[in-house]
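Note that one protein chain of the assembly has been removed; the remaining protein chains are unaltered in position.
Let's turn to chain A:
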Amino acid sequence: MALAAMQSVDMQGTMAPKLAVQKLTLSNFRNYVSARLDVDQGPVLLTGENGAGKTNLLEAVSMLAPGRGLRTAKTREMDRAGGDSPWAVSATVMSTMGEVSLGSGREPEGERRLVRINGANARSQAALGEYVNVVWLTPQMDGLFQEGASARRRFLDRLIYGFDSAHAGRLNAYDKTLRERSRLLKEGRADAAWLDALETQMVERGIAIVAARKTMAERLNLVCRKADGPFPGAGVAVTGSLEDWLGRMPALQTEDRFKQALQENRRRDAETGGAAHGPHRSDLEVTHLGKGMQASLCSTGEQKALLISIVLAHAKLQAAELGTAPILLLDEVAAHLDADRRAALFEILLGLNSQSWLTGTEPGVFEGLLDRAQLFRVANATIERIDNNN
């Protein structure tokens, strides 16, 4: 299946409908009292000074997908300061299943995020994933290869959501059992049966998580090992003790090995908190293949280019396998690329069958894309369309 996907990447469908926001409305969201944006399927370019509210618009789009959005904010943090009602974002979206109206917002008396699909309440935000998948690159991710492994795991896990909607549920369940076990160990409760019960669950979910990440890395490699124009070829690997074991022995044996490791390390884990082994210790390792160099040792610009390579590879994979690429939110990405890479990025974005949203302080950074995109000026939480076709 992965190979078939590879072959069709280059001839991906002009037949499949684009995944695109058509209308976006915000109320009491971040610095917006209310705002409305009508856009077509082409790239959406948002320009304006720092603090004008460009990234807030990207965040609003990210709330059309499951999760905590591009700033991983708590629900209440997205309320407008001094606003008198909770935030809400709604949109009309063209999806693979046709036009759908999606809405989300904070529940009036609480922290929960409500989701509405075609005017009816959805049971959970996971339902949004059936229609919309969003992937983003933000300036905060520039240090991804320098930071701790947890940010890199989150990055990889988000790429998996588009292919495997159960992945988020498995991660949550694993995390809960891990915390339960840590609590028991910390309290010094030596209830072997209870610990066993928790560890059995950690093993079941943990191996599934590791397997999903491994599959994702293998599929990404099929596409991103090859340099795409000025974007470097990237080698992607997930590392960790579980990944090692899974590479050397069958899954069932890996489960036993993981179970044994958890049992053996109870005393150690009680002292350090957490657990010595598990998918919460895995890391995403990226290599600049052209230079044969680890991403963390590359220059800042090269690291950014590697990240873009991976995100674009993921979008192409998803387009080939699922018929549509995710909506791409690229915050301040263009400004940090040289002219060659910028032009190449724009060409690739135009070739993907999904909408992309880009921000930049000046329209100048979008040179080459302006006549094929829709340009907006954002200032003081108001959005104004600029006629850029003349």
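Criterion: a contact is a pair of C-beta atoms (placed from the backbone, for glycine too) under 8 Å apart; a residue touches a chain by one contact, two chains touch by 3 or more; residues count from 1.
Just so it is clear, contacts and distances are computed from a predicted model.
The complex includes a chain that is not drawn, and of the options "Recombination protein RecR", "Urea ABC transporter permease subunit UrtC", "Sodium:solute symporter family protein" or "DNA-directed RNA polymerase sigma-70 factor" the UniProt name matching it is "Recombination protein RecR".
Remark: the omitted chain is touched by one listed residue; of A:Leu198, A:Met216, A:Leu289 or A:Ala381 this is A:Leu198. Here the missing chain is touched by one residue of A:Asp40, A:Asp79, A:Asp142 or A:Glu180, and it is A:Glu180.
One of A:Asp79, A:Asp164 or A:Asp283 touches the chain omitted from the figure, and that residue is A:Asp164. In the full complex, the hidden chain is touched by chain A at residues 164-166, 169, 173, 176-177, 179-181, 183-184, 187, 189, 191, 193-194, 196-198, 200-201.
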